[in-house]
Each structure stands twice: as C-alpha cells, then as structure tokens.
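To keep things clear, I will list the structure first and then write my remarks on it.
Removed: one protein chain of the complex. Kept in place: all other protein chains.
A, B and C are the chain letters, set down in written order, and residue numbers restart from 1 in every chain.
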Amino acid sequence: MSSRFGTFLIVSTFGESHGKGIGAILEGCPPGMPLDETDIQPQLDRRRPGQSVLTTARKESDTVVILSGVENSITLGTPIGLLVTNADHRPGDYRQMRQIPRPSHADYTYEMKYGIRASSGGGRASARETIGRVAAGAIAEKFLRLTHGVDIVAWVSAIHTVDMETIDAETITRKIVDASPVRCPDPAASHAMAEVVARSKAEKDSVGGVITCVCRNVPPGWGEPVFDKLEARLAQAMLSIPAAKGFEIGSGFAGARMRGSFHNDLFCLKNDRLGTTTNHSGGIQGGISNGEPIFFRVAFKPTATIGLAQRTVDFDGQPVTLEAKGRHDPCVVPRAVPIVEAMAALVLGDAALQQKKFPSPPSGLFGGENRGEGVKIGS
Amino acid sequence: MSSRFGTFLIVSTFGESHGKGIGAILEGCPPGMPLDETDIQPQLDRRRPGQSVLTTARKESDTVVILSGVENSITLGTPIGLLVTNADHRPGDYRQMRQIPRPSHADYTYEMKYGIRASSGGGRASARETIGRVAAGAIAEKFLRLTHGVDIVAWVSAIHTVDMETIDAETITRKIVDASPVRCPDPAASHAMAEVVARSKAEKDSVGGVITCVCRNVPPGWGEPVFDKLEARLAQAMLSIPAAKGFEIGSGFAGARMRGSFHNDLFCLKNDRLGTTTNHSGGIQGGISNGEPIFFRVAFKPTATIGLAQRTVDFDGQPVTLEAKGRHDPCVVPRAVPIVEAMAALVLGDAALQQKKFPSPPSGLFGGENRGEGVKIGS
Amino acid sequence: MSSRFGTFLIVSTFGESHGKGIGAILEGCPPGMPLDETDIQPQLDRRRPGQSVLTTARKESDTVVILSGVENSITLGTPIGLLVTNADHRPGDYRQMRQIPRPSHADYTYEMKYGIRASSGGGRASARETIGRVAAGAIAEKFLRLTHGVDIVAWVSAIHTVDMETIDAETITRKIVDASPVRCPDPAASHAMAEVVARSKAEKDSVGGVITCVCRNVPPGWGEPVFDKLEARLAQAMLSIPAAKGFEIGSGFAGARMRGSFHNDLFCLKNDRLGTTTNHSGGIQGGISNGEPIFFRVAFKPTATIGLAQRTVDFDGQPVTLEAKGRHDPCVVPRAVPIVEAMAALVLGDAALQQKKFPSPPSGLFGGENRGEGVKIGS
Partner (left out) sequence: MSSRFGTFLIVSTFGESHGKGIGAILEGCPPGMPLDETDIQPQLDRRRPGQSVLTTARKESDTVVILSGVENSITLGTPIGLLVTNADHRPGDYRQMRQIPRPSHADYTYEMKYGIRASSGGGRASARETIGRVAAGAIAEKFLRLTHGVDIVAWVSAIHTVDMETIDAETITRKIVDASPVRCPDPAASHAMAEVVARSKAEKDSVGGVITCVCRNVPPGWGEPVFDKLEARLAQAMLSIPAAKGFEIGSGFAGARMRGSFHNDLFCLKNDRLGTTTNHSGGIQGGISNGEPIFFRVAFKPTATIGLAQRTVDFDGQPVTLEAKGRHDPCVVPRAVPIVEAMAALVLGDAALQQKKFPSPPSGLFGGENRGEGVKIGS
C-alpha cells in the first residue's frame, strides 16, 4: 500500500504538508535498544528547510516526539509512534495554484486519482512527507549500527552539469560531506555546484543532480532472491523519493557497455572470508549482499516548482501563465542526502530482520553440515 | 517476500532451473476473462532459449499448462496455476562449478544465505526462474488490453557500445521489434549489435545492453503516492530481473542535468483532457500516471557466466582458473525483452486493480462535486 | 504483523497504556467522505472507563484528534492519523506487580517474548490499546453506512450465568442497547446482570460474558473464499480483542448438534433477489456474504486482574500472595460492545473495498453474460 514500506521492519507514514503534523509508526524494531529523540533529531535537522541561503525559506524546527514504543529510553519491541508538528504554514501562497496544475508536479494526477487535493502545500506529494521516513530511518540506522556496525553515507556527486571526482567510498564520512554547503565532498566541485544553485535561484529556475550512497559492513547473505532482491528493494525505495528519476546499482548503465570479462568481480581471499577484487556488482549478487560495500546512485530532476513564467493551461484547459510563488528550493539534492540514507537504512533494516528468521548458521537447525552465515571460509 | 510480487494482482513463482518444473500462481485476475494457453505461449516462445544462433543452445520447448482458475477458456476469478515442465537438464555441465563460486553470479551469496544450493543450473538464480513471470505477465497483459487498451512494447536500444537512434514510441510494435534478431528496431544498429554479439560469442565473452519500454493508453490516476509510486514499483520490478543494473523513468539520469524550466512538462489540452507538450516525466507525476505514455529504460550487465578463463578462488579460498562450460547466452538482452514487458504488465495490472477499489467517479460515492477519474475536463 | 489489520482498509495502532498517547493510522479510506472528530468521539465515549459505578474508576476523557488525511471535514484519500493523549496515569499502583506476573494476564508472556515490558499498566496488552481500533472502526462504520447503508449493532447477551432472551436482530438499535447499564436489551436479564457485576465488584472478583453482534444490509458477494473467508476474518478480529475466548458464526457450536436437513438454509425469493428462509449460516456461505444479516457471538473471560488474594509465584518462582490494586473493571463486557462493533466495521470495510476491485457487474468488463453483483434475479 501507498504509505507503508517494509515486510519485517515496517514504516507507515502520515501527514499533509499544511496539516497538523507529519509522522510515522515504525513496527518491528527489536526490544531492548537504547533510543530517544536525540537519535532521530540530527537527521531531521539535516533534512529540514532553512539550512542555508541555498534552500527554501520555510521555517520549521521539525522537532520530533516519540509517542510510544519506548520507555526510559529503551525500546519495548512495540510500535514506535513518531510525530513532528507543523508550525509554519502559509496556505495563502498557494492560492493561485489551486486552479492551475503545476507542471511536472502532482497536482493534476492527484486530482485525477482522488478527485480532491489538499488545498495547499502539495499534501502528501510535498517533500515534507519525507519527514516520517527520515525519522524512522534514523531508528533503523541505529539498529543496524548497534547490531552489525553498518555505516551508511550519502553525498551529492553531481548538480546540473557539474560532476565531482571519484572519491574513496571506504573512508567518506557524514562530517566530510556536511563540510560542503551542497554536501559534495569534492571541494572544487562543491564550489562550482554552489554557484550553479545560487545562479539558478537568482534566475528563479531550478537544477537537479545525483546522489551517491555507500553502505559499509553489510554482512553477506542479506536480501532475497527473485522479486525482493536487495537492489530491487533499494530501487523501489529510491524511486519513491520525490523527484527521483533514476537508480543504478554498482556499475549501473555504464556496466551495460562493458564486456563480461571486464565486468565480472573475481573472488579473492579477504581476511578470513571471500571478497572480490573489483566491485562492479555494487555489493550485491543475485539479489543478496556479498559482504563488499553496497553502493548506488540516484538521479533527481530539477525542482518542478519554479518562479519563472510558464505557459501552461489551467484545470479547465484555459491558457495561463504561471509564476509560482511560495518558498521552494532551487535544488533539492543537498537536502535529499539524509532521505537517501534513511531509505537505505529502512531497506537494510528490513533485510537484517528477514535474515534473522533463519537460524544462523542454518546447519545448527537440522544438524547438517551446510555452510552458514557466520561460518568462516578459507585456508 | 522473495517469490511473490504484487498487492492486488499477485504472482508467486516457484521452480529450480534443473528441477521438475517452473511455474507460477497468479491471484487476483478478475473472473469472466477469456483465457487459454495460446494467450501465454507466444511470450514464452519469445523468451525461450534456442531462438537463434546468438542465444544459448539449451533446448526447451517451455510449453505452459494452465492447472487451475480457468474453465472452458474463461477465468473463474480463482488462482491461476501455471506449470512449465523442465525437459533438458544436463547437470554434468556444472560439476566443476560446484566448488567454485562463479564470479558475479549468485553461487557465493546463495551459499552464504542458505548454506545450501541447487546442485546445478543456478536454481532460483537461473534465468529460467523468469518463466513464471513471463507466463503470469502475459495474463496481466491480456487483462490490461481487454479492459483499458493498454499496449506494452519493449525493445533493445543498446548492446555493448552500440546505441540505436531515437524512434517513435507511439507507433513501435512487437512485430517491428521481432524483425530484428537482436530485437532492435533500428536496422543499422541491429546489424552492428548482431555483429557485436557474434564476436563476443566467438571470443567466449559476453556483452550487456539496455532495453527501452513504452506502455501506451494507461489512463490517468494509476499508481500510489509515497512508497508505492508507479515508478518505484516499476523500478523494483525491473531491478528484480536477473542481470539488471539500472532503471530510468522518463528523462532519468539525463534529467538530472536539465534546468527546471526545460524539464517541466507544460500542460495543454489534448482531445478532451489535459496532456503535456513534452514527456520528461515519462508519463508519471507524483507516483501517479498522467495519461501520457509511460516509458523507461533498464540496463543489463554482460552475462556473468563466460567461457574465457578467469583467475578466481574456490570456496576454500584456493586460487583456481575457471573456464565455464554449460550453455550460456553471450548476450541476454534480446531474450529479456518479453521479461521486461511481463514485469511492466504485472505492475500495471496491480495498479489497475488497486485503482478499482475507489468507485469511479469518487464523486458518486459521497454525493460531492469532486472531479473523478472518468470526468472529462476542458472546454 | 502484530499491530496492523486489514488488506485494503488498514488500521495500524500504537501506544502504551501509561505512555504519552494511544493512536492509529487508517489507510485506504476513500477520498471525498465527510469526516470530523464528532464521527469518532461517540464510540470512544461508549468505550471509555468511568461510565458507571460498574466500571473502572480510571478517569480519561479519551478525546480524539485527527492529525491528517482530512481537510475541511472531507477525507483526502490519504492516511488518517488519529491520536488520543493519555491523561491519568498512576504508575505507582502497579509497583508490586512488577515482580509478580499477574495470573492469566500477559505479564509473563511479554517478558518471555520481548525480555522487557512497559513498567506499568500492561503496555500494549492493556485494554487501552483498543482505543485506536475503536477510533478507526468508527470511520470504517461511517464509510459502510454512507456507501451501503450497513448497520452494525452489538449487545451483551450473557454475563456470568445470566443469559438474555432471544431478541429480534432486525430491529435492535444502539439506543435500545445503551438504555441498559450493562448494555443488555432484555430488561429482566439486564437487571440480573447488573446485580451479578455489582456483587462481583463488592467481592473483589470478576465475571465474563458474551456479546452478540448483527451486521445488517451487507450486500451479497463480500468476503473471499479459502483463507480470508468473511467468518475467518471476523473470527481473527474478535479473538484479537483482549479477553476474548470464543467465536461463533450463525448457528456456531449449536449447529454442530443439528442435522443437515434442519440446518440448511433453504432459498426463497425476497423482494427481487434470493434470500433464505432461515439463517443458520449467519449471513455467510463459503466465506462470502449472502445478503442476509451477519450475526456472530463472542465469549469473554472474566477480567484477569482481581483484588482477591491469589496464591501464585513471582518471576523467580517464589510463592507470593497477590492482591491486585489499580483500577479494574469487575466485568469488561459492557465496555467491549463498541470494540466488537469497531472490529466488525474494520472487517466489513476491508471486504467492501476488496470487492470494489472487481468492476460491477463483472459482465461489463469482458462483455460476457455472467451474473454480477448488482444483477437482479427473479421472475
């Protein structure tokens, strides 16, 4: 269903952009985990508007409250209710847009689907919907970190036509990423990107970009074959983020241009288990993690709401010129970084719990001699 | 879960490559629809091996039998059981590979996940697993065609470094596609691609490629906001196909390099409802179809199993040289065309049934004056 | 999963008895339906404690707030967030019980499952958990009433050893039910029941009882064959209510003592469609509604928490005498009436939306001549 994601670790979100609040329920988080609001707030702060002159001017503290599932800062194993109250709505800004479907926005399709829409702010199609994801994702991340040492870092690798240089995905940290106002860890590219965004803001236009994400320390064996392949779940998760247009795992579209003898990741002995000498697979083979870093890229289109005049038609088909007001990011990509991380955490947390249903190692279950998840292989 | 896809139109597949058979159950197909095996067999024939000298030599007729859910060639509304018996197994071909995880294949990850694997043929990780998808997808396609006139066509748009020219997605047909041995409707590119594949076969190597797919006549209003956006479900569906590495909806990664003022699809009046003058959105806005053609691209890596010698290690970490035997496609992309179509049909069929739960038009339900799915807008 | 119910109309609940609040998200409610808090509060008021001297003294106004999914008192088709803030907690009352698992309560099993428990009030095992169900159920009920005229009424038909006389299930109303302090519409039985409850309260003991429920105006065709039979979903829904021990549809256990020639419901012509002359089936045949009233009975055990001394052991196995303090109902059955109605509404609302996925009549879909849901049958 629309507002729910996951099979074992399940997030359900609710809330309209200009309603009373935005929130989520996270089901399936194991009991006994230390948790309070300070584990969640930092990622919400990275996502919220008003972080710099490059982003929307909407003022929201986006302060999260845990409503349930936690007592004395320890999880109970019951559903964790999360709520962020909306503070700063200005419905008036959107009045003109009631009669005019904004090009490349969801006004028209919501109207066709539901026959009704939130009167302002985009309702569920607003980027504010992602607050629930980010809050729940922060909990998933803590679970992954505490139980498996999993470490997720995303960054902006391209804005408009500016690409960054390749970096070392083994060592990049959020701190390095956040040192850049556009969350691009390549200083030269960061500078150029900031200029592109500032110019596009000045011109009342918008630009898109690409986010790259790496997930380190994922053990082998996570993910399911066939329809719930780990990369398939990641693809769904990423394409469900507003404005996402593309997804690549590992070599991605470039891999389609390689020969098998080049693309294949040969096995080698790494420490006490098998690793690969290259990682075109992006850490996943046959839908299942192989122990190498998982990395993927997500393309985002330019923000649909722009101040520049657009010649379009209203709901009745009458020609109109639309100059969007309201407060809009000229480039959503830097703020999408924690959203990408949150969705990755929700996918991996789900896979972690799913894998737990098989006793580890399986051999212990029926007394056989099969190799199991934790079994060391090597000389 | 792993082997099931869909919420309202649900396919569950089963079967190992070298077991007794491969099959699927399709749940949710409405009652009263004409259906027999001849509706399904053509897509299985397009998928099966041995279609040309460019593909694997494994001989399989892949003949489907409908086990249930249909009587007198009419669907009953009950689960449709589908079975294809495996004929030609040659387990011996794979003996060497038992001890050596094939690079970039799923041997290692299955072993780490399950502690056991099918003894040959890749089990569920084999491309034969897609038989169940193609069979079920053919039924979904018939449902979509009969009820909404939906029309799905995929083709090979790139193999290795050969790209085809842009074609008219409004008029392309499967007949045109199948006139090319590599399923590329651009004759010059098709010729070059066939040469690339033949050479790669001669060299015991493999190549990848890209498939483009268009879905025409999808009405506005299909798909769900938030996590089950139509493009998110398509992304999951496509990345779940063996060897898929990337997915783009509409403008995709190229869209990330555009400005909003160029990328936005302006509305206009088309016949008696709103359309758009461009289609960078790929027919979907906010996760919901807008009535324009849905189009997307899927990247496939080169086949992992190659005859060329590879320096890798066995499960015990001992260096070995692997020269894969067995029968493998030098390029799976042409045979993946009906698989892409099948997965698109399963996604759209699911969305079609999901949308049906809202009475149409919604206004009729509660007596309001909302705009509904079927309501004509315009002068 | 634990805290979610439904496939098409989905309620997810959260909240501990002594935490910040209790709430629910309802997904799937169609857009365009008039809705505000006044549609929900009355059923919460019927459920809340402190309604009479016969019930627990805990003071809670249980005031519901709609957080999302509704604008200007009209549903948007998006998830409806519902929150009731907890006001009156007295954790101290429960201190003794921390070390002693209350007999026939969930203290011991939660501890064994989760290794942790809410420190007081029973957490999710408290009857307060049902607040989310009742709130969501009130919305489902409104949907059913507006779209199909469905009418759901439950009442207390037995308390302890006092049974009521048979009543006319066609005409019973909530107003009649609520005229009795124990919600039993048979005045003589009501009087006797009230005495039983008062005596059991005076003796610090508790009593159980039976609730009967009728759902009128459910059209034929709702419910699914096989595992999701309408009676199977009702059985799950009712047994999920705290303290429920049994469920009967139609003739129930008495039906097992009848002969087929007596039990079978013969068909007859009723108005313009088929009805039955008796209703041992309880309105459902083969898992699907037949248009007759759906009726069922639910057995509730006596409240587990009692003031009487009980010789039991603590978590360490040491003998102890437990005299529960806190505020507990001597009989939960009257307050369970709106909970039974809510769960019935959630089951039927789900079935109503599920049935909508098949166009009605099906014949219209594929041009056949099949009988459909709305087709009139008769002379």
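One rule holds in what follows: a contact is a pair of C-beta atoms (placed from the backbone, for glycine too) under 8 Å apart; a residue touches a chain by one contact, two chains touch by 3 or more.
All values derive from a computational prediction rather than experimental measurement.
**Q** Considering the whole complex, which of B:Ile25, B:Val64, B:Met193 or B:Val313 touches the chain not shown?
**A** B:Ile25
**Q** Specify the residue from the set B:Asn72, B:Asn271 or B:Thr321 that touches the hidden chain.
**A** B:Asn72
**Q** With respect to the chain omitted from the figure, which of B:Gln99, B:Ser119 or B:Gln318 is a touching residue?
**A** B:Ser119
**Q** Residues of subunit C in contact with the chain that isn't shown?
**A** 1-5, 7, 13, 101, 103-106, 108-116, 124-125, 129, 158, 160-161, 200, 205-210, 220-229, 231-240, 242, 244-253, 255-261, 263-269, 274, 276, 280-282, 284-291, 299-304, 306, 308, 310-313, 315-318, 355, 358, 361-363, 368, 370-373, 375, 377-379
**Q** List every residue of subunit B that touches the chain not included in the displayed model.
**A** Interface residues of subunit B facing the absent chain: 1-4, 10, 12-16, 19-23, 25, 27-28, 31-32, 65-69, 71-72, 74-81, 83, 113-119, 123-124.
We adopt the following convention: only the chains that are shown with their structure count from here on.
**Q** Give, as an integer number of Å, the spacing between the C-alpha centres of subunit C and subunit A.
**A** The answer is 38 Å.
**Q** Between subunit A and subunit B, what's the gap in Å when you average each chain's C-alpha atoms?
**A** Subunit A and subunit B have C-alpha centres separated by 25 Å.
**Q** Name the residues of subunit A that each touch 2 or more other chains.
**A** 1-4, 13, 113-116, 124
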